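Just one protein chain is left out here, and the rest sit where they should.
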Amino acid sequence: MSDFDQFRSETRAWLEANCPPEMRKPMSSDEDTFWGGRHAKYSSELQRIWFERMRDRGWTVPHWPKEYGGGGLDGEQTKILRQEMAAISARLPLVSFGISMLGPALLKYGTDAQKQEHLPKIAAGLIRWCQGYSEPNAGSDLASLQTRAESDGDDYLITGQKIWTSYANYADWIFCLVRTDASGKKHDGISFILFDMTSKGVSTKPILLISGKSPFCETFFDNVRVPKSHVLGTVDRGWDVAKYLLQHERAMISGMGERGAGRPLGQIAVDSIGADAQGRLDDAMLRGQIASFEVDEAALACAAERAADLAKAGQAHPAFSSAMKYYGTELNKRRHEILMSSGGIDALEWESQRSHEGARPRAWLRTKANSIEGGTSEVMLGIVAKRILDLPGA
Amino acid sequence: MSDFDQFRSETRAWLEANCPPEMRKPMSSDEDTFWGGRHAKYSSELQRIWFERMRDRGWTVPHWPKEYGGGGLDGEQTKILRQEMAAISARLPLVSFGISMLGPALLKYGTDAQKQEHLPKIAAGLIRWCQGYSEPNAGSDLASLQTRAESDGDDYLITGQKIWTSYANYADWIFCLVRTDASGKKHDGISFILFDMTSKGVSTKPILLISGKSPFCETFFDNVRVPKSHVLGTVDRGWDVAKYLLQHERAMISGMGERGAGRPLGQIAVDSIGADAQGRLDDAMLRGQIASFEVDEAALACAAERAADLAKAGQAHPAFSSAMKYYGTELNKRRHEILMSSGGIDALEWESQRSHEGARPRAWLRTKANSIEGGTSEVMLGIVAKRILDLPGA
Amino acid sequence: MPLLLNEEQTMLRDSARGFIGDKAPVSHFRQLRDAKDATGFSRDYWRAFSEMGFAGLLVPEAFGGSGLGAVEAGVVMEEIGRTLMPSPFFSTAVLGVSALNRGSDAQKSEYLPKIASGVLLAALAIDEGAKHRPLQTAMKAARSGNGFKLNGAKAFVVDGHTADLLIVAARSAGAPGERDGLTLFLVDPKAKGVALERTAMVDSHNAARITFENVEVTADSLLGDVDQGGALLDSVLNIGCGAVAAEMVGLSDEVFGRTVTYLKERKQFGKLIGEFQALQHRAAHLYTEIEVTRAAVLKALQLIDDGAPTAPAAIAVAKAKAGTTATLAVQEGVQMHGGMGMTDQFDIGFFMKRARVCQELLGDSNYHADQLARLKNY
Partner (left out) sequence: MPLLLNEEQTMLRDSARGFIGDKAPVSHFRQLRDAKDATGFSRDYWRAFSEMGFAGLLVPEAFGGSGLGAVEAGVVMEEIGRTLMPSPFFSTAVLGVSALNRGSDAQKSEYLPKIASGVLLAALAIDEGAKHRPLQTAMKAARSGNGFKLNGAKAFVVDGHTADLLIVAARSAGAPGERDGLTLFLVDPKAKGVALERTAMVDSHNAARITFENVEVTADSLLGDVDQGGALLDSVLNIGCGAVAAEMVGLSDEVFGRTVTYLKERKQFGKLIGEFQALQHRAAHLYTEIEVTRAAVLKALQLIDDGAPTAPAAIAVAKAKAGTTATLAVQEGVQMHGGMGMTDQFDIGFFMKRARVCQELLGDSNYHADQLARLKNY
């Protein structure tokens, strides 16, 4: 038995013994996700138990070094753990932007002091982070951001406005792009800085979306005082950190689809529309659209698997995540168009109990942002054209 | 009874009496088209009779003035004649680029002498014309043409190369864009000139396409001597004439589809694939694609009708023909993709008698040029963006 | 007949556009939505609409209406589509009137003048399952004494919660899927056994679910002949589809106009986003789709008014095409508006929601493409 086989069987046994059955059910609402933070709330005692057991093993961040509260697993072990968790449908014990976004950037760009301070608190779910990138007038042109950090001794004074700050109203700290030098090109003079959301001068306001309530906020900074030591990476070179982090975000979004989860699309359609004598969906046109979609969806899943394997083999093109982000989000929009067609009249209800408060149309509308957030499809295609295809002037 | 009703009933009676039944059958080969010209050949005696009867009435060009050999009909009468011809599937008695392209330009830009000389010969099918626009290195950027006309007393000496000259090898005369002044912007210094293809220095070479033989030629001019009086419109302002003529060409191409002609697409598919117990095509996916196509095709036919009505009412946007050209040619490509799917294996044969020498795949491949010739789809979309939508920098 | 609006139709359009643009811009709809208005539309405006002759547009002159046709109904629907104005025009003046126009003289005399004067509202109840499939009607109409007893449930009854009169499709014979055996009934929504639930819809327009439990109706409430409701329903659905298609043309045109304006205002990467060629080509494509759709819809409406045998195929084309074009228009509209287009604060999302409802209303693009294939025997 290889080391990996042994790791697999031990992991399987441990999960079997430690993951409560309730934590193996599909999540039915936002509350089922545990986000951590100073004001963390557990939706159930079992959620707490599951989180604490995993945290104690370092498996909230299995691939991080042990010294920062991680599990110290290598790539193959991490993959095995994910597979074994997926096999029993185990929920993630902790979800946070600290884990998925800031963590990788801290590991790459952080000073020892910064890593020591922040990583263990992320791993243990003690601090909840939010991301301050977008600004109202910047849009896809992220680097044109205007939030300014003015030098004042050992501190910066930060003033400006961010938008699309997910869960800013629940976050303890923010990682944020600010302009420390406005004299040069727009990609220069940007710094990546971390600060406490309880600092004086920070305020937030939730954004109502076409799909209804959202985790997004507008976030305002009015002369917020932040020590200069809170800059991550080099001052004025924050764009490098941001780009590194955006790649992580894109990879995450492209993998975020609901592939394979829950009831197959064709079955959902049969549930509401019915089948003919041969068992085929009783809407031949829609059936064809679903089948074409499922071909693309299955193919994308293969591409995601291959991308991960290429990355592991060190053969991945660094811009490939942009191609995947583009494809995955466009596909997810198509999935939800199909779900709406499948639901028909019933999927038009917006507030009834019967419709779970319009869960299906709200999810559909929400997907329309997939191809905007984290870099629009147009920006992604531009990146592929320029960096992978090397087309002129792209 | 209105004048129009009377015109209709007279026209119907005349057509009934004068159009031979053989000239009411769908055309089965290129030979069934009568092109006229110095070396004109009739494929049958009935073709000759039908042509001469129509010519004598001025109905080869019903809307041209009678003094130039036309029928002198107004817009409504012309429409009625077309409708009545369509009603009995009467073939066009004469097809030529003189009628469809040069004629309108001559009527608008020609001197009296030019009109007197050329229009009656076009109407009577005595001279066959070809069009010398494209050049190998110009492509979509038509105005970058290099064929030069050097002044030599009362003549020009023309040297250069044209490509995609349809039927140049059969044509008697050519209408041609040449550069008379190379000093200014590329759209200036172009002249529109007419000359005899038997002039010394003219040679042609047919182009083999991916679909096989084609009417296209490469055409070479080596110091061809042409009197300056043969310029149509103002010297150096030939681009205006070319644009005017291109609009006619685009309108013609967009209307050129095989709409309504022959057996309906769905039936063609049923012929080769079969139907289920309910009479539905026994390939549900293809059936859906055909139905979607037929929706678009029927809608386009309405748009063509509306465009003609708008033009008659003087309300048409001059660039609308670009939108129609784009849509019509893309649709025609889709039609032939569907025909290939419908024919399946049988539609892959290239040379057998059974396949009429690969008629279906050759027609399919030929349609791929639709969105290139007469202005690419990309150029058409650019024109719509600029001239209709007034988008910046388009 | 040219495929253009004639002079009278152009005047009608200008008058509708003037009133709707002035009184009921999108902000009017937003207000009703935010207030969760119990009626869901403005009765004042409906009265004004009636005075302008819109409520009785399809009502014959003998019954107090204007005696106009499908093209004119489409003209008004297109303008409604531009501002999403909530009104009973579709349910009452289009579906209701075109059904009642096929009723007995007594029925016409009783209902049509009231509709034309704006005091009576009607609603058509057909759909039962998740998708529009009129032949699948299962609701039972059993003979009972001199009349009928109705049992079943209807969904997606547009404006059902404010209707004074329900026009209900039920099955008096045959099995779901069959064309024979359908019958239409006029039912008082206050009758015993009728239970009505207003459904809050994604587009914040009005619809209801209605159940019928042993609802007794007399023979007088029959609309048309017993078991032969299929043909009547076809004619009502044809004009209804044409009207929804026209609404989608107005909606698409409006969304497109707003999007092109945004392309000329919004800067990114130091340029107006309308300068980006990829967006230009997509905009030009969408423009063409909308113009093609506009022609197809007008043609279908004209053919209905002509009583042409090709009208059903033309309607299938129009509704199918209008659905896909509106879907494309709102998708491109939201995407090109970027993050802003995702916020409730911008109007563009309203159009996306309404377009989705218009797709399902009287059959989506798939349904109508399928109908076209059936009509063409493949």
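First chain written, first letter: the chains are A, B and C, and each begins at residue 1.
The rule is simple: a residue touches a chain if its C-beta (ideal position, glycine included) is under 8 Å from a C-beta of that chain, and two chains touch if they have at least 3 such contacts.
Just so it is clear, the model here is predicted, and its values are computed rather than measured.
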Which of the visible chains would the unseen chain be in contact with across the whole complex? A, B, C
Touch as defined at the start, partner being the missing chain; which of B:I207, B:V235 or B:L310 qualifies? B:I207
For the chain not shown, which residue from A:A113, A:A277 or A:A313 touches it across the whole complex? A:A313
Had the left-out chain been drawn, it would touch chain A at residues 264, 266-267, 269-270, 275, 279-281, 287-288, 290-292, 294-296, 298-300, 302-303, 305-307, 309-310, 312-313, 315, 320, 323-324, 326-327, 378, 380-382, 384-385, 388-394
Chain B, residues in touch with the chain not shown (by the definition above): 134, 139-141, 144, 163-164, 207-210, 212, 272-274, 283-286, 289, 333, 337, 340-352, 358, 361, 364-365, 368-369, 371-373, 376-378, 381
For review purposes, identify every residue of chain C that touches the missing chain, sorted by number. 276-278, 280-281
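Heads up, the rule we're going with is that only the chains that are shown with their structure count from here on.
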From the mean C-alpha coordinate of chain A to that of chain B, what's the distance rounded to whole Å? 55
I'd like the Å distance between the centres of chain A and chain C, where a centre is the mean of that chain's Cα atoms. 41
Considering chain B alone, which of its residues make contact with at least two other chains? 280, 287-288, 291-292
Touching two or more other chains - residue numbers and ranges from chain C: 366, 369-370
